[in-house]
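Here the complex is missing a single protein chain, while all its other protein chains stay put.
Moving on, here comes chain A:
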Amino acid sequence: MALHLRSSFSSKSTLLNILRHNLGFGSRSHVTRHIRQILPHDPPLRGSQNPISRLCNTMAEPETLSSFVQHEYANNHQVMDFPGGKVAFTPEIQFISESDKERVPCYRVLDDNGQLITNSQFVQVSEEVAVKIYSDMVTLQIMDNIFYEAQRQGRLSFYATAIGEEAINIASAAALTPQDVIFPQYREPGVLLWRGFTLQEFANQCFGNKSDYGKGRQMPVHYGSNKLNYFTVSATIATQLPNAVGAAYSLKMDKKDACAVTYFGDGGTSEGDFHAALNFAAVMEAPVLFICRNNGWAISTPTSDQFRSDGVVVKGRAYGIRSIRVDGNDALAMYSAVHTAREMAIREQRPILIEALTYRVGHHSTSDDSTRYRSAGEIEWWNKARNPLSRFRTWIESNGWWSDKTESDLRSRIKKEMLEALRVAEKTEKPNLQNMFSDVYDVPPSNLREQELLVRQTINSHPQDYPSDVPL
């Protein structure tokens, strides 16, 4: 109302008066009092038809003035239709704050020592599932360490670990079914591990040998398995998010009891694809889970330089998406959250955003030395005091499902298996040259056939310049 009046005033000082009074007081009734106060001091506006002059003219009849003003006041409470629906008006100039006073609380079920928090809500897991979750977390940890060391020794060209994020990887996978299609970023090999990808298969991809399902065409950790519904890792950040929405759309069309699940980091939420995919998923009402691994770092960029919102969970509401923040290092909470979210997504045909708070204990990759931008002490603290494995281990031990003996048996077995897998993968032949040209199209067209011939001719004339371990 005041804004409407403001446009009719010709006097600037009066304008400021209104603004000052308005901003100082919050109630609507004060506005009406305010109008009665200033009008007597104003000269009537000459010859104009604006509402103020009408008010001035009716000053002599207070009842009419007050009834006029009250009529205007009543009008303010009506809602008006705009494209997009009804919206109530407010005469107060108030901006929505850029952040709430309190950050969105984080859902957790096990405390730092692995004790179940009283009155916590969680989805019950059987002993079998809990033991598998923990065993796979241990396997992932050992696999990561051994592959990382292999790269340092020069046996592998590249590797990226998921150390510190084992709970997110395994517990989220445990809450899904094999029909749910996964669109990973590159730090989620645990999901494949849960679904049955063997250590040998991981090693084959890392060495790019002829048993690699990717036929040696991608870098290490760019796994993919269509039979396990895990889509080949594409290195570009966040491009898998719209892909996941498309897969969810496909599942929705076929009315399948499954959802699409996609993972990304805190850095990935800055990409345009993140925002577009969330928007699309909400509009399409697509059953997709957006799981953000907020691990605090995007290579060397901390989250304070990545976004200024309260993390990622608050962004869901902007797109009309139900969201939750979870302690990513609490395997039981992760399991419960993903389990519940999945049911909601499929039953209600809607997307869900899950922000899993965690810490990237390892370097970004073997091409990175993170002690250059963060303290070794910080890394060590998260690795020891906030380790997801020890917390979950305490919980399963308290249920009598685990012991020191089973732990050491598991660790020595996995380590032996890993070393053997490495040895076999290293010795296995690489894919032959023909794989450079196949699968670009379904059938190689003439230009590719020609180019393959050229390459082979060059190799024939300069065999000493051609690597000896790639068969023709």
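To be clear about the criterion, a residue touches a chain if its C-beta (ideal position, glycine included) is under 8 Å from a C-beta of that chain, and two chains touch if they have at least 3 such contacts; residues count from 1.
By definition in this document, contacts and distances are computed from a predicted model.
Q: If you look up the hidden chain in UniProt, what protein name do you find among "Cytochrome b-245 light chain", "pyruvate dehydrogenase (acetyl-transferring)", "Vacuolar ATP synthase subunit D" or "Calvin cycle protein CP12-1, chloroplastic"?
A: UniProt lists the chain that is not shown as "pyruvate dehydrogenase (acetyl-transferring)".
Q: In the whole complex, not just what's shown, which of A:Tyr249, A:Tyr263 or A:Phe392 touches the removed chain?
A: A:Tyr249
Q: Return the single residue from A:Thr236, A:Ser300, A:Ser375 or A:Asn460 that touches the missing chain.
A: A:Thr236
Q: Kindly state which of the options A:Ser99, A:Thr198 or A:Asn226 is in contact with the chain not pictured.
A: Result: among the candidates, A:Asn226 touches the missing chain.
Q: Out of A:Ile93, A:Val440 or A:Leu453, which is the one that touches the chain we can't see?
A: Spelled out, the listed residue whose C-beta touches the missing chain is A:Val440.
Q: Considering the whole complex, which of A:Ala276, A:Leu410 or A:Ile459 touches the chain not shown?
A: A:Ala276
Q: Determine and list the chain A residues touching the chain excluded from the picture.
A: Those residues of chain A that touch the unshown chain are 181, 183, 212-215, 217-218, 222, 224-226, 231-232, 234, 236, 239-254, 260, 272-273, 276-277, 279-280, 283-284, 438-443, 445-447.
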